[in-house]
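All protein chains of the complex are present and in place, except for one that has been dropped.
The block that comes next holds subunit A.
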Amino acid sequence: MATAKKSKKNKKRSQWSEVWRRLKKNKMAMVGLTILTIIVLLAVFADFIADYDEVVIKQNLKERLQGPSAKHWLGTDEFGRDIFARLIHGARVSLKVGIISVGISIIIGGILGSIAGYYGGLIDNIIMRTMDIFLAIPSILLAIAIVSALGPSLMNLMIAVGISSVPSYARIVRASVLSIRDQEFIEAAKAIGASDLRIVLKHIIPNTLAPVIVQGTLGVAGAILSTAGLSFIGLGIRPPAPEWGAMLAGGRAYLRYAWHVTTFPGLAIMTIILALNFLGDGLRDALDPRLKQ
C-alpha cells in the first residue's frame, strides 16, 4: 500500500517533471531562470542587505552623486542614497507589480476569454468587440488614463497595468478554448453528464494553460516595463520609495556627469526583462508536447 501511494505521487507529477526535464535542456531558459532566482532572492532578503529607513530613504547630501566605490558599489544618487540598496528594494516593487498585475489580467482575461470561446455567438461578439476597443487604445495610454482617474498608488498602478493587458489574454484564452471546444473529448464529457461549468473548469481550462503560462512570463516583463514607464512620467510609485523607472527618471538630469545614476537602474530593468523573455521562450518550447522527443 505504501509503495502504491508513493508511485501514485511520482506519476501525478510526471507531466510537470517532463516539462521540467525539457526546460533544463534549454540553456537560455536556465540562464533566465538563474538570473530571476538571484533577483527574487535579493528582493526577499533586501532588508538584511540594506536597511530601508537608514540607507534607502535617508538623504545624505554630503555623498551625493558619487561614482561606484567600495562603500557604494553602484554609487549614489542625487540625494546621496546608495543605488545598489535602492535597486534591490526597488526589485520588490517591480516584481510585485509584475506578478500581481499579470495575475489580474490572467484572471479577468481568462474568464472573459473562456466565456466568449465556449458560448460563442452573440456573447462572444459582445465580449470580443469590447476587447477590440480596448486593444485600439495603446496599452500605456490606457494605463495612464486609469491611473490618472484612480490616483497614483501602488494598488492603482497594478490595476491599471493589469487591465491594460486584459485583451491580449482574453484573445489567447478564447482562441485555445475555440480549438478545444470542438474536440471529441468535450463531447465525451457531455455524454457522461458533465455540466457546462464542470466541462469548462476541468476539461477546457487545464488544456489552455500552456499558452497562458508562456504569455504570462513574457507579460511580467511587459508589466515591469509599463510600471517603469509610468513611474518615469511620475504616475507610478511616489518618491522617496525606490522604483526602477522612477530612479531612471530622477537621474536623467545628471546624465552627463553622473552616468551611473541612470545606467544601473536601466541595466536592472533590461536584465530582468531579458531573463523573463528567455524563460518564457524556454517554457513555450517545453510545454509544447509536439516537440517531445
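Note that a residue touches a chain if its C-beta (ideal position, glycine included) is under 8 Å from a C-beta of that chain, and two chains touch if they have at least 3 such contacts; residues count from 1.
We take it that contacts and distances are computed from a predicted model.
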{"item": "Hidden subunit of the complex - UniProt protein name among \"Tryptophan synthase alpha chain\", \"Cytochrome c-type biogenesis protein CcsB\", \"Peptide/nickel transport system ATP-binding protein\" or \"3-isopropylmalate dehydratase large subunit\"", "value": "\"Peptide/nickel transport system ATP-binding protein\""}
{"item": "Residue touching the undisplayed chain, where the options are A:Arg174, A:His203 or A:Arg284", "value": "A:His203"}
{"item": "Touching residue (missing chain; options A:Ala189, A:Ile213 or A:Leu274)", "value": "A:Ala189"}
{"item": "For subunit A, the residues touching the chain missing from this view", "value": "4, 7-8, 11-12, 14-15, 183-185, 187-195, 198, 202-203, 206-207, 289"}
